[in-house]
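To start, the structure under review is shown below, and the notes come after it.
With one protein chain removed, the remaining protein chains of the complex are shown where they sit.
First chain written, first letter: the chains are A and B, and each begins at residue 1.
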Amino acid sequence: MNAPLVDTTASQRLAFVDCDIHPIQRSLADLFPYMSARWVAHAKSIGPHIRQGLSAMQAHPRMMAAGQRADAYPERGGPPGSDLALMQRQHLDNAGVEIGMLVSLSKGGMEERNTEYARVLSHAVNDWQIEAWVRPEPRLRAGIVVPQEDPEFAAKEIRARARAIPPSGK
Amino acid sequence: MSKTRHVVARVDDVPPGTRKKIAVAGRDIALFNLGGAFFALGDKCPHESGSLCAGKVVGLAEADEPGRYRLSRDGEFVKCSWHGWEFGIRTGQSWCDPANTRARAYEAGVERGAALVKGPYVADTFPVAVEQDYIVIDL
Partner (left out) sequence: MKVPYPGAIDCDLHLPLPGMAQLAPFIDAFWREQFLTRRIDRMDFALTSFPARTPLGAREDWQATREGETPLDKLRREALDPHGTRIAVASILHGAIGLYNDDMAAVLCSAVNEHMARDWLDHEPRLRGSILVVASSPEHAVREIERVAPDERFVQALTLVMGDTLPGKRALWPIYRACEKRGLALAIHAGSLYRQAPTGSGWPSFHVEDYVGQSTAFENAIVALLAEGVFNEFPDLRVVCLESGFTWLPTLLWRLNKEWRGVRQEVPWLDRLPSEVVRERVRLTLQPVDAPPDGVQLRKTLAQIACDDMILFSTDYPHAQFAGEEALPDGLPDDLIRKILIDNPMASYPRLVAEKKGGRP
């Protein structure tokens, strides 16, 4: 008796790797645990210093909710992408994401003009990705953010992060 | 102190539209021929002492409104060779500050050689011929 080439009775599941998921802080205060007191004070008083006329919004407002899913605003407040539980429910579970790669675009020091503050921010965002996202949700992977016009620091940060043991132990 | 009249050049030496630098009694002087009339200015810009004789002879740039340029009084000004300040050749006055910023102007004229040989002129640099016309300046 010939066996079927494909076992059509087995349950099937499409699982995939999402290479572009954007997490964001509810506010800059989410990064304070990963910054020294000196830089927390800087963040609170001096604040960001960037290369555009509007300090906290896009000068080309997007057609949909700052370019994001309008249904992704968390109930507890904050911008889309700032709530892990919502991300799990709405995206990771719903779409069957097996591995989700974080691309943390905002406040990663990439746009900050003050070189030292940019370093502090990128380092903090990298810590925050691990602690706030990857540890509680093993499906997620962090993406190292660096100030790209600061190659010396960027390379150091990349080396240090690349050597670190993944939090899941894998 | 009374002025002395110096014979400084032959008229033929400074054709219309040109200028010539001369030295008279230890002073450098820029001699201009403006359409047949002669004018002499101390060859020393009152700003930083640049040579006026080495500057360009120009007209007056004017504008009735922004972007509408006009050039008038062709050849009546000299731009200092160093910083471009403009001086009226006839008077030595600067265009920008005529009252206070001016090049020293000397009276210049033309005399027949026949008149000059009688004196009391000073012609220390070249011989004067009776039949020639000469530029004289009072100093």
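Following the convention adopted for this analysis, contacts are C-beta pairs under 8 Å (C-beta built on N, C-alpha and C of every residue); 3 or more make two chains touch, one makes a residue touch a chain.
Predicted model, so just to flag it, every value in this text is computed and none were measured.
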One chain is left out of this view; which of A:Ala29, A:Ile46 or A:Ala95 touches it in the full complex? A:Ile46
Among B:Phe38, B:Trp85, B:Tyr106 or B:Tyr134, which one touches the chain that has been omitted from the display? B:Trp85
Considering the whole complex rather than only what is displayed, give the residues of chain B touching the chain that is not shown. 47, 58, 61-70, 80, 83-86, 94-97, 101
On chain A, the omitted chain is touched by residues 44-57, 59-66, 70, 113-115
